[in-house]
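Incomplete set of chains, arranged as in the complex.
Chain naming follows the written order as A and B, and within any one chain the residues start at number 1.
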Amino acid sequence: MEPVTVVLAELVERHRADTAGDVARYIPELARADPHAFGLAMVSVQGHAYQAGDAAAAFTIQSVSKPFVYSLALSELGLAEVARRVGFEPSGEPFNAISLEAGTGRPANPLINAGAIVTTALIGGDGEAAFERIRDTLSGFAGRRLTVDEDVYRSEAATGDRNRALAYLTLSQGVLERPAQQACDVYFRQCAIEVTAVDLAVMGATLANGGRNPVTGRRVVDADAAGATLSVMATCGMYDHSGEWMLRVGLPAKSGVGGGVCAVSPGQFGVGVFSPPLDPQGNSVRASAVLRELSAELGLHVLRHTERARSPLQAVRTDHGAHHLELLGDLGFAAAEEIVHCVRRLARDQPRPLVTVDLSHVTAVRPIARRLLADCAAGLRARTTVRFVDPAGLVRRPSTDRSDTPGERAERAE
Amino acid sequence: MEPVTVVLAELVERHRADTAGDVARYIPELARADPHAFGLAMVSVQGHAYQAGDAAAAFTIQSVSKPFVYSLALSELGLAEVARRVGFEPSGEPFNAISLEAGTGRPANPLINAGAIVTTALIGGDGEAAFERIRDTLSGFAGRRLTVDEDVYRSEAATGDRNRALAYLTLSQGVLERPAQQACDVYFRQCAIEVTAVDLAVMGATLANGGRNPVTGRRVVDADAAGATLSVMATCGMYDHSGEWMLRVGLPAKSGVGGGVCAVSPGQFGVGVFSPPLDPQGNSVRASAVLRELSAELGLHVLRHTERARSPLQAVRTDHGAHHLELLGDLGFAAAEEIVHCVRRLARDQPRPLVTVDLSHVTAVRPIARRLLADCAAGLRARTTVRFVDPAGLVRRPSTDRSDTPGERAERAE
């Protein structure tokens, strides 16, 4: 079996027996969810998909839709415009809290219900058009045409009075850009869209990939919108459990009462989990356990990549006063710093040396390294000639399209 | 000039003219701070220090001490024990908010005052011993013997009634492990410790480096404590501005009313900034601007490393049914996935091939890649012989000491 699949299968196996938690019961359709259902999927930014358990079982997306609709709003209107109606601060309160900011009336963030309704209402067009725009976008994130579970939609609509209250409250504060009933109707339909664990993994992978779906190759939202969405997921995604989530899991994530969770390893992959029993905060019990273990065992915590790499200096050869530096690896701040120190020492020890910096074996140059290497060469110009062997153009790459993938740049060049 | 220094000097130059904000005025000692003072320092996990402006000017550490004392408490007592008295959730409220969790009485997190006082009170010994333990630890983080500004201490002690209230409140909830007045006294002295921007940079670099001071080489706190501290800084470090900070800067950070800010790029470096004028949330205006710009320009946001690296497969050579894969770079999930796909294709296309995977030019293998490569080789054992050329022992490295640096492992081996 394929090794990623092995990892997923083991996790499903290990956590299947955990029967803690209860399925959501506020509408009969959710109460009927199978507490044994348990699916896990992972999709890499290269578009490969892996899965285990009931990863193809359908369930309603519920609150997992919130960050994706937020990214759509950001992509359409820009952060400044969106930020006038909804903030980015964790509220320290449950998902259905009122949490409107004193003074502005903005909901605290787009992942509590009040903020999600305001966000949904930012999508243009009449109710029908707005919903179709949202469905198209979620479908673009998932890479397939998503449909609505009409029973769940009707049931949510029939019982969604607290959400209607939040809609009218934000309307009265001047931050809801649509009639309250219509805003709720679009929101209820958005929450009733059916997905699978694989869909959530593809959706997460699209955010991980800067907004471009790695399976279909299509851009869904722009890279800034994807990045901002990941930030908000990191601080607010797991409701009043978000701080502990960051501490213990360290991946941006979002849960829904349908039992779905989508987590993202930025630049690497998305994960989708489906298991209906929820903890008291409304997060899927098995999904939390699986993601915590996955993060700990495989070192995925975004703030704990503390393993230091080998030196980027594979070899420094000197021949007749000409120095040849063979570099290796993925050059970030630490690697660039080491290279700069080496080059400056060579320049100090000898009058006007020729220094060749060979990046042939380098896999990536991060912006900070690019800046330091270029500044280093420029700064020594009077005393040294620094020449880059850079077949992949890593140092010269313009900084403006930092977020694009090579394929995308090629596509645009056509 | 050295290129990192150039970057810092430019930032100081560009933001010196920004005169927004006001110095803290609640005690005369802080009100006398020079609003023009402005220092910036960066220290890498390799122990190199860079600075610009008034980076050697002394000021009181104030709330910037909180995460470091939290890491000490975690290091001494472990997360479970500490978590019984103080949570990890952003409170959505100002720094001096009461924010005690219903039911447990725990302060929401260790970076609001109530949580910081509870944390400080966890350090063992009588008041004097506890303070010296804290000072030793902060000195260990800074790499030099730190002293207390006695005037500031006396002034804080004279006006700290709200903090005393918080101490008694947590005492009454059973989460303060020390007499309230003594807890406050230690806390006031801790806040009055004098540091410089360079000190804060070294302290941040120590957290970036998994708890080992990269300048002195001495371990200060354990790696788990350092990692947990960074997580709490990421979600709660900038008070009720933490969500926006994550969105716009994306680095764990902590500010103090003395005008200091410490930010951390995990695995890379620490930054210290000193500029007394504060915004209404109590964060240094220039420090916020400088860090925002530094992050954006140099791509430091922890959730936005979305630039894809080159393929790790430098070359795949086949000779008489033996395949030689030359790998490059820093192998994370994406690289490992690509290698695994390649190896499995070779194993599929031909009966019992010999596959040599050459890691000579690889700079790092992240835990997830190590797992996938090892599983891949094991899974194909029946059909293929996979051999690793791994002079640096990257694949075989045991996972238990994941957080240690090579130097540390060497040290321990002695």
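Here is the rule we go by: a residue touches a chain if its C-beta (ideal position, glycine included) is under 8 Å from a C-beta of that chain, and two chains touch if they have at least 3 such contacts.
Just so we're clear, the structure is a prediction, and the values are computed from it rather than from any experiment.
Taking the whole complex of the structure file rather than the 2 chains in place, the copy count of the single sequence reaches 4.
Everything that follows uses one rule, which is that only the chains that are shown with their structure count from here on.
Averaging C-alpha coordinates per chain places the centre of chain A 21 Å away from that of chain B.
Every residue of chain A that touches chain B in the complex is listed here, in rising order: 1-4, 6-7, 44-46, 48, 87-93, 99, 108-109, 208-210, 223, 226-228, 230-232, 234-236, 240-244, 246-247, 250, 252, 265-269, 297-312, 314, 328-330, 332-335, 337-338, 340-341, 344, 361-364, 366-368, 371-372, 375-376, 379, 392, 394, 399, 402-403, 405-406.
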